[in-house]
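A single protein chain has been omitted; all remaining protein chains appear in their positions.
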Amino acid sequence: MRIGVLTSGGDCPGLNAVIRSVVHRAVVDHGDEVIGFHDGWKGLLECDYRKLDLDAVGGILARGGTILGSSRVQPAHLVGGVERARGHVADLGLDAIIPIGGEGTLKAANLLSEAGLPIVGVPKTIDNDIASTDVTFGFDTAVTVATEALDRLKTTAESHQRVLVVEVMGRHTGWIALHSGMAAGAHAVVVPERPFDIDELTSRVGARFEAGKRFAIVVVAEGAKPREGSMDFKSAGTDIYGHERFTGIANQLSVELERRLGKEARPVILGHVQRGGTPTAYDRVLATRFGWHAVEAAHRGEFGMLTALRGTDIVMVPLAQAVESLKTVPEDRYSEAECVL
Amino acid sequence: MRIGVLTSGGDCPGLNAVIRSVVHRAVVDHGDEVIGFHDGWKGLLECDYRKLDLDAVGGILARGGTILGSSRVQPAHLVGGVERARGHVADLGLDAIIPIGGEGTLKAANLLSEAGLPIVGVPKTIDNDIASTDVTFGFDTAVTVATEALDRLKTTAESHQRVLVVEVMGRHTGWIALHSGMAAGAHAVVVPERPFDIDELTSRVGARFEAGKRFAIVVVAEGAKPREGSMDFKSAGTDIYGHERFTGIANQLSVELERRLGKEARPVILGHVQRGGTPTAYDRVLATRFGWHAVEAAHRGEFGMLTALRGTDIVMVPLAQAVESLKTVPEDRYSEAECVL
Amino acid sequence: MRIGVLTSGGDCPGLNAVIRSVVHRAVVDHGDEVIGFHDGWKGLLECDYRKLDLDAVGGILARGGTILGSSRVQPAHLVGGVERARGHVADLGLDAIIPIGGEGTLKAANLLSEAGLPIVGVPKTIDNDIASTDVTFGFDTAVTVATEALDRLKTTAESHQRVLVVEVMGRHTGWIALHSGMAAGAHAVVVPERPFDIDELTSRVGARFEAGKRFAIVVVAEGAKPREGSMDFKSAGTDIYGHERFTGIANQLSVELERRLGKEARPVILGHVQRGGTPTAYDRVLATRFGWHAVEAAHRGEFGMLTALRGTDIVMVPLAQAVESLKTVPEDRYSEAECVL
Partner (left out) sequence: MRIGVLTSGGDCPGLNAVIRSVVHRAVVDHGDEVIGFHDGWKGLLECDYRKLDLDAVGGILARGGTILGSSRVQPAHLVGGVERARGHVADLGLDAIIPIGGEGTLKAANLLSEAGLPIVGVPKTIDNDIASTDVTFGFDTAVTVATEALDRLKTTAESHQRVLVVEVMGRHTGWIALHSGMAAGAHAVVVPERPFDIDELTSRVGARFEAGKRFAIVVVAEGAKPREGSMDFKSAGTDIYGHERFTGIANQLSVELERRLGKEARPVILGHVQRGGTPTAYDRVLATRFGWHAVEAAHRGEFGMLTALRGTDIVMVPLAQAVESLKTVPEDRYSEAECVL
C-alpha cells in the first residue's frame, strides 16, 4: 500500500506520535510505503511531500509540534481544491490518506471522502470537543499543563490574599477548564456551555472569604460569557477571517470581581503554553494507538472513517457522524464538579 | 447520613483526592457527617477514627499518600473480625462505609457487604488490574513516572551503548509495562501475561544492533517470567506471608542478554517511586469523581457496589463481580504495541 | 535564645524552607524557642504570632507560599512603627529577629537594625536583583518555570509559523529573561538594563526568517522599554501607590513586530505562575542553608547582617551594603548570551 499522511490545524501534543506510529505499523508490519505531506492540506494541494521511513520518525515520539508542519488551508475553501487533491492522489498512486486534524480538518476530510478519496481520519484537538471519541490526544497534556500552573498559582494567590482569575483554552467547550479546575481544586469553574451569572459567581467566591479563607482561584474557559444582562461584557470582536477573537474574559471578570468583592483580583492568561511541547504518557499512548488503527482501517478498506476511543478500545466511526456536532460538557459533569470546586 | 471512610493496602496516588471528594460532597452538599478510620480496616476493627470536616481535608488534593494511614489488615483474616466490624458500625451509627483499596480490600469489602454491612467500595491500584473498571486512579501516575524515567534512560543507554532492562511494577499484569513502554518507545516489552521466549527476545533486541542502532531499552514487568525451559530462572522465593517475592527478573534478564548479545546490559529497577507522590491531573479527576459517586450511591442506598469508570461515565458495579478475576492485558493490546516497541 | 521569624513581600518559592530550617537549627541544635509573626512586619507591629516547633514546620519544605503569611506593610512607613516594633521585641523577650524578604523588607530591616533591634536578614526575591549575594532562592524556580514554558512554546511557534513575544518577570533587572532565554535557546532577549532599539530587534528576528526558519521566540522582561524615540510606547501608568504598572511590553512589542515583519506575532505573558509553587531542589538547598546560617549568626551576635551566597559559601554581609543598589545584568553577561540567543 502507499499511504499519505498530513497534519492540519493548530499545534497539539501527540501529532508526531501519530505520524511515527503510522510509519512503524505501515512500513515495518505491512511493508507499505508512507509519504508525509508538508503543511497540512496545502502539501496535498501543491504536491509537496517527502518519504517517511523509520529513520525519518526516529526520536520524535516525545517531541511536541509536527515534523510535517501544519497550516489552516482547507481544500474545500479553494476553487478546484477537491479536484486538485483527487488528481494528486491519483498521480502519486496513493491507496489511503490519513489526515490528522481538528473539526475543520475532519470536515474537509469528510468532503474529500464523499468525493471518493480513500480517507481515514485521526481526530486531534486539545479542546476534547470532538463528538464520537471519548477523548482526543493533546487534551491530557493541556489539562496537565493547566493543572501544574494552577498548583503554582494557589500558593501565590494565598500569599498575596488575592482572587486569581485564570483563563484556560476552550472556545466553545469547557473541558480543559472543568478537568484542570477539578484537578487543582479551583473554587469556581466557568465554562462556555453555561453563561455565568456574575451575582452567583461573586457570592460563591465571596462565601470563601466570609468563611475566613484568604484567597480564591476561578478557572475560566476563554469562550465563557456572562449571562445576558448579567454584567457588561465587551467582546474582543472578530479577526480578519471573521472568527470571533477570544481575549478578554479573564481581564473583564477580574475587574468586576475586584469591584464587587473589594478584594484584589488579577487575571492570568495561560495561553499557548497549553498546546505545545512534550505530550504526556497518556497522550503518547492514545496517539500511538490512533496511528496504528488508522493503518489497520486502511488495510481493511474502511474509508470515510475516523479513529475513536470508546472505553479502552479504539473503534472506527463514520467521519460524517463525527463532525455533526461538538461534544460539550454535559450538565451532570458540571454538577459533579460543583461540590469540590 | 453518617459515613465512614478508610484507605487500605499499598500507597497509591489519588487516595487523598478520594477522601477529600467524599468529604466535600457529603458534608457540603448533603450535610452528612464523615469520619475517617485510621490505618485501613484496622481502624474499623479497633474503633480508631477521627472526624473529617472541610478543614481536615484542606490542601490534600495534590498530596501523595493518605492522611488516614493504611495497613494490610483484612477483617476476614481475623477471628471474629466481621462481627467486630459490624458491632462498631452499629455503635458509631454509620449509614455507609466507603473503603478505598485494591483487590484484597475489595474482597474484604465484599465479605462485609455479604454479611450485611452498608458498603460502597472505591477501587484503587496502580497496577490497573481490577476488572469492571476501565481504569483505576494511580495507574496514570505510575505510567507517567515510569515514562519520565524511560525518557531519561534512553539518552544514557545511547551514550553508553548499552541494553537497559528496566523493571516496572506489575506482579500479575503488564499494564504499566505496556503503557510506559509504548509511551517511551521501548524496543521490547515483557509482561507477566505472556511468558517470554528468551531466544525471541534476544533476536528482537539483536536486530536493532544489526540495523546499526547503538542501544536498546527493554521494559519488563516485575512479575514477568521466561517460558518454561526457555532460560534458567531463579524465583526470589516467598516472603514471611507466603507471598511470592518479586526481585530478580531485570537482573537475570540483563545478565542473560549481555551473555547472548555480547553487548553491555544493565538492569534498572524503578521500584517504589512509581507508587508515591503527587497524582497526575488525570488521577486527581478520576479519584475525585469516584469519591463523589460513592457518596451518591450511598445516598441512593446502592450498597455492595463499587465505583467504576466506563468510557467517560462513572457507574456502579457489584463488588462480587469486580473481584472475580484480574483484568489482564488482552492479546490484541499487546500485538498493537509490538509494531511500535 | 528566643527568635522571631517573619516573611514579608511577594510570594517566592523557598520561604517555607527557610522557616523550617530556622526552626530545625534553633530548636533541635540550640534548644532555642522560635516564634513566627503573621503577615510579615504587620505581625510584629500587632504582636500577632504563634510558636513554631518541629511539628509546626513538618512537611512544609517543598511547599510553596509561606505558612506565616505575608504583607507589604513596612514599619518605617507607619508613624511610630519603629517604636512599636521595639516595644514588642522587648515585651516578647526576643533575642533575634529574622525577617525574610526582598529589597523593601531589607531596607526596613536595616532601619530597625540601626534603631538597635537585633536583626539577621535573609534575602528573598525571584528577580535575583539583590546585590551582595550571588543568587537568591526563588530565582532558580522562576527560571525553571519560564524555561519549561518556553520549551513548550517553541513547538507551537514553529507549528503556527509565528513570532512569540514571551513576557517574563523582572521589573528592574533582566536576570529571569536572560537565564530562561539562554536555557531555552530564545532568539532574542530584551532586558530593562538596556533599552532596546526596535530596528535592531526587528532585523535580528527578521534574519531568522530570511535564513529559512519559520518561527522566532523573543523573551522580554516586564520592565524592558524601547530606546527613547525608537518606537511608540505607552506606559501602563502607575497604581494607587504611585508604583509603575508593568503590563504592556509584550503586547506592544508583538504588534510592532507583526507590523514590521509581516509575520504573525503573538504575546504570551507568563505572569504569577513564575513565583509560586514547589521550589526546585536548588532553591530548597539555598533556602535551607540561609535559614541555618541566620540562626548561627544570631548565636554569634552578628546583627545588622544578611545571609549571602558567595561561590559555594554562605557568608554574612552588612544589611546597609546589601540595600545600596540593585544587582543588574552586567554587559558581559548579555554579550555572552547574544551569540546563542
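So that you can tell them apart, the chains are marked A, B and C in the order they are listed, and the count of residues begins at 1 in each.
Note that in this section a contact is a pair of C-beta atoms (placed from the backbone, for glycine too) under 8 Å apart; a residue touches a chain by one contact, two chains touch by 3 or more.
Predicted model, so just to flag it, every value in this text is computed and none were measured.
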Subject >> Visible contact partners (per top-of-document touch definition) of the missing chain >> reply: B, C
**OP:** Using the definition of touch stated at the top, determine which of B:E33, B:E46, B:E158 or B:D197 touches the missing chain.
**Re:** B:E158
**OP:** Pick out which of B:G104, B:G276 or B:P318 touches the chain that's been left out of the picture.
**Re:** B:G276
Original post:
Of the listed residues B:T66, B:T105 or B:T125, which contacts the missing chain in the full complex?
Top reply: B:T66
**OP:** List the residues of chain C that touch the chain left out of this view.
**Re:** 20-21, 24-25, 28-29, 61-62, 134-135, 140, 143-144, 146-148, 151, 179-180, 182-185, 280-282, 284-285, 288-289, 292-293, 310-312, 336, 339-340
Subject >> Hidden partner interface residues of chain B, rising order >> reply: 10-11, 63-66, 69-70, 145, 148-149, 151-160, 164, 214, 266, 268-273, 275-278
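One rule holds for everything that comes next: only the chains that are shown with their structure count from here on.
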Original post:
Suppose chain A is absent; how do the other chains partition by contact?
Top reply: B | C
Original post:
Using the average of all C-alpha atoms in each chain as its centre, how far is it in Å between chain B and chain C?
Top reply: 41
**OP:** Determine the centre-to-centre distance between chain A and chain B, using the mean Cα coordinates as centres, and give it in whole Å.
**Re:** 29
Original post:
Which positions in chain A touch two or more other chains at once?
Top reply: 148, 151
